[in-house]
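So the structure is just underneath, and the comments pick up after that.
Every protein chain except one is present and positioned as in the full complex.
Naming follows writing order (A and B), and every chain is counted from residue 1.
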Amino acid sequence: MGNVEKKLNDMGLKLPEKPPAAGNYVGAVQSGNLLFVSGHGPVLIENGKVNYMRGKVGKDLTIEQGQEAARLVGLHILRSIKEVIGDLDRVSKFVKVLGFVNTAPGFTDQPKVINGASDLFVALYGDAGRHARSAIGMYELPFGIPVEIEAVVEVKD
Amino acid sequence: MGNVEKKLNDMGLKLPEKPPAAGNYVGAVQSGNLLFVSGHGPVLIENGKVNYMRGKVGKDLTIEQGQEAARLVGLHILRSIKEVIGDLDRVSKFVKVLGFVNTAPGFTDQPKVINGASDLFVALYGDAGRHARSAIGMYELPFGIPVEIEAVVEVKD
Partner (left out) sequence: MGNVEKKLNDMGLKLPEKPPAAGNYVGAVQSGNLLFVSGHGPVLIENGKVNYMRGKVGKDLTIEQGQEAARLVGLHILRSIKEVIGDLDRVSKFVKVLGFVNTAPGFTDQPKVINGASDLFVALYGDAGRHARSAIGMYELPFGIPVEIEAVVEVKD
């Protein structure tokens, strides 16, 4: 187990189980040193059953619950990264995060919600985890999930 | 005509005519081996007249009609790629797709809609067509189009 995954375990977290694909795409694709990671959602497999977190932040979910969802999404992003490059220690840098928040009317705290994932990346990678980012308020998201996040990371040779 | 375009013709499809630009931007820009492709919409030029498909998926359009729109958008993406790099056979890999679905309230099947484009890329390129992807539900899209899709592809030297 690499250093990043050890740190993850020390934080009391672990990589979640992989859910079935939602469409005709893969978790991440590498080109050169850049790894483009798909939009992921907050999903847990419990007793073989796929459970999506659902709802709109600002109505069905509080900011704090949205942040929890975003942190779970961050763990799925790490899972997909590991699946493609084999070891989370091979990430040299988080480059870009794009966070989609399923938003109740008038809710404008998308940045706080997406911090749930950003804080995780920075906790694990330090300065190399500090990324460029956009956070935006969506009308609807697949399966009614509250948060979807995609990312671009740089991979060591 | 390259192999990919031959396969396209064998599928009974062809690259659509180029519509007028919707703003001050171009269809695609290359940097290194990455080609960043603009958001495209489902538009057909018939008898010199520009006809956009319009409407919200889940209300004005069914999932199947949304998929058809997404496939047409996929063809426009291929058209823009060819315009910049000259030959669709020069695409070494589809890297990333970001799909925007103009969404009726409560509609959450964005992934199925965007499959209309993803399936096309995989049919034409096989494993090299398998891409990372996000699909999200929009409040409005330009001209009232049901689907807009942008992409990143890798180009051979």
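The rule is short, and it goes like this: a contact is a pair of C-beta atoms (placed from the backbone, for glycine too) under 8 Å apart; a residue touches a chain by one contact, two chains touch by 3 or more.
Treat the numbers as computed from the prediction; the structure is a model and nothing was measured.
The residue from A:Val37, A:Leu61 or A:Ile114 that touches the chain not shown here is A:Ile114.
Counting over the whole complex, chain B has residues 22-29, 31-32, 34, 36-39, 98, 100, 138-144, 148, 150 touching the chain that is not drawn.
By the touch criterion stated above, the residues of chain A touching the omitted chain are 32-34, 93-98, 103, 105-112, 114-115, 118-119, 122, 130-139, 152, 154.
The working rule: only the chains that are shown with their structure count from here on.
Work out the mean CA point of chain A and of chain B, and you get 25 Å between them.
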